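Removed: one protein chain of the complex. Kept in place: all other protein chains.
Chain nomenclature is as follows: A and B, assigned in order of appearance, with residue numbering initiated at 1 for each chain independently.
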Amino acid sequence: MFNISKYDEAGSLDGALEFLSEHPAAKVIAGGTDVVIKMQGGKLREVELFSIRGLAELKGSKCSPDGAVLLGPLVTFSQIAGDPFLQDNIPVLTQAALSMGGPQIRNIATIGGNICNGAVSADSAPTLLALNAELRLQSARGERKVPLREFYLGPGKVDLRPGELLTGIMVRPEEYLGYHGHYIKFAMRKAMDIATLGVSVLCRVEEGKVLRGVRIALGVAAPTPIRCPEAEAFAEGKTASAETLREIGRLAVRSTKARTSWRASQEYREHLVAELVPRALQEAMRAAGGEGNA
Amino acid sequence: MREGKGISEAMRMPGVKGLSEAEGLSEAEGMSEAEGMSEVKGISEVGVMRMSEVKRKPGDGTTPENVLRKISFTVNGKALTLYVDIRESLLEVLRERLGFTGVKKGCGVGECGACTVLVDGTPIDSCIYLAVWADGREIRTVEGLAVDGQLSPVQEAFVEEGAIQCGFCTPGLVLSTTALAESGKEYSREEIKRELSGHFCRCTGYQNILKAAERAVHEGGHRCAHCEHEREGEKRI
Partner (left out) sequence: MAYDTVGQREIRVDAVAKVTGKAKYTADFRERDLLVGKILRSPYAHAWVRHIDSERAQALPGVEAVLTYADVPHIKFSTAGHPYSLDPGHRDKEDRLILTDKARFVGDAVAAVVAADELIAEKALRLIEVEYEPLEVLTSPEAAMREDAPLIHEVKRNILSTFGYEFGDLDKAFADADRIFEGEYQTSVVQHCQMENQIATAYVDENGRIVITTSTQIPHIVRRIVAQALGIPWGKVRVLKPYIGGGFGNKQDVCVEPLAAVMTLAVGGRPVRLELSREECMIDTRTRHAIQYRIKTGVKRDGKITGIRIEAISNTGAYASHGHSIASSGGGKFRYLYQVDALKYEPVTVYTNLPVAGAMRGYGTPQIFYAFECHMEDIARGLGLDPIALHKLNFVETGFVDPIGKNKVLSCGIRECVDKGREMIKWDLKKKLYKNESGDKRRGLGMACFSYQSGTHPVNLEIAGARIVLNQDGSVQLQVGATEIGQGSDTVFGQMVAEVLGLPLDMVHVVSTQDTDLSPFDTGAYASRQTYITGMAVKKAAEEVKAKILDFVWGMTDTPAQALDLKGQKVIYKHSGEVLMPLAEVALQTYYDPVFARPITSDTSNNARVNAMSYGVTFAEVEVDLKTGQVGVLEIYNVHDSGRIINPQLAEGQVHGGVSMGIGYALSEQLLYDEKTGRVLNNNLLDYKLPTIMDTPEIGAAFVELDDPTGPFGVKSLGEPPAITPAPAIRNAVLDATGVAFNRLPMNPQRVFEKLRQAGIVG
């Protein structure tokens, strides 16, 4: 038995927004893999739950004719991982989705929940950051659009205002068309684990080896998931030699604010950044080459 | 779309570009709990709990009226309507209320996989799945796999390959394997491992579990009187 004092379910998006404006203390629950576990551990008690699981408006994903992808926040990790469109067009995202937890968790955990709980280790975060994803946030007062990059405020803290719901995650076509990517989840286990470090990269490759539009995003390298602007700027237009890649890795470390915990030391995490960013880029370039350099 | 497991089915729909479109919702799903249930054919009321049986939770104003929800679902093919407590997990309702003790609790937080059941054919950890969410769903537990005393092919494979030791992780693993076997898809060894990676086992080193799962998945096919999968499987072929 969980320590739940009240449970309501949303019937429609409008109804949900109205409910939330009237019940600011309500805890929104979707897949439950975060909230339920916190209740079980006693971190949440006497909770007023508000389930948005039934909201058809927030399920599924759409692709507009121009290629803009809008992920519904209730899309599960399994749905992302198994989506043929995403597998073909943004494989780095399906890869990241598949690295999360285990199958039973992926079957219920939602992408929206993963973003909104603000975990620095969220497996979707680095890739969505690299894709310059934009969040659609709605409240009874209206909608706002926030780049994911600005959404993370601190460990477990996000720019989600009272009464607001995440209603969509937008990835524009120019952010993925022609790009190749790779996600490395460095963890102590190959499944059922949280990342010691998450590295997601995206790039275009010209003439087989010239890097363009490199994006490097990291999880667990700072209090929030981050991008590495210095390394990205350096990489622009560079021919990808082993030395260039190493330098990109070194520069990526400069954007980090890793800390020492019992899971890993700051030094080790920084070393991993320097080591794994080049590896991820190499893989992304391999993918580019394999597909005829889109 | 609910039985069709969402995405892949949606992909084949004309006019859909290949993204996982919103899963078609049955009416009941869209409705809020307080509203009426869509009638399920052949509902049996055996599971109905009287208000007076609600566990006490004194001092906080909790009353049966605000902690109980009436839900309808099927367990191993049998339709049930009953009141569940909003604070209960599906694990608790299945084990303690309905007696499906083949659903095991090993951690309570979705880490070990012992409590895995199939919800509309998909493996989930029932310990972190609220019972109210089962409304309108088709639940399968290990108790529902054998038909007329005959083991399912997955169960047979587990028995014959020596995949069982203490047996505590077995029901969950058998169900996850069942979902794979019934999907009709081909899986590589690595993919099977990935799909079973949400289950801890401390006895077997997973070796014979993998053997059993490979055998069951590759032999495919299944017989299950309680669900529609067989017919779907035939259609696929």
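The rule is simple: a contact is a pair of C-beta atoms (placed from the backbone, for glycine too) under 8 Å apart; a residue touches a chain by one contact, two chains touch by 3 or more.
These numbers were taken from a predicted model, which means no experiment stands behind them.
The chain not displayed here makes contact, within the full complex, with A, B.
Touching the chain that is not shown, out of A:Ala30, A:Ile52, A:Cys116 or A:Ala191: A:Ala191 (per the contact rule at the top). Interface residues of chain B facing the missing partner chain: 55-59, 87, 95-96, 99-109, 111-112, 114, 141-143, 145-146, 151, 155, 158-160, 162, 164-171, 174, 193-194, 196-197, 199-210.
Although one chain is not shown, part of chain A still touches it, namely residues 1, 3, 41-42, 102, 186, 188-194, 196, 262-265, 268, 271-272, 275-276.
The rule is short, and it goes like this: only the chains that are shown with their structure count from here on.
Inter-chain centre distance (chain A to chain B, centres taken as mean C-alpha positions): 28 Å. Within the complex formed with chain B, the residues of chain A that make contact are 1-12, 32-33, 36-37, 40-41, 46, 49, 51, 53-54, 56-57, 59-63, 69, 72, 75, 78-80, 82-86, 88, 98, 101-105, 107-108, 190-192.
For chain B in complex with chain A, the touching residues are 6-8, 10-11, 17-23, 25, 29-33, 35, 55, 60, 62, 66, 69, 85-89, 92, 108-111, 113, 116, 122-125, 128-130, 132-133, 176, 194-200.
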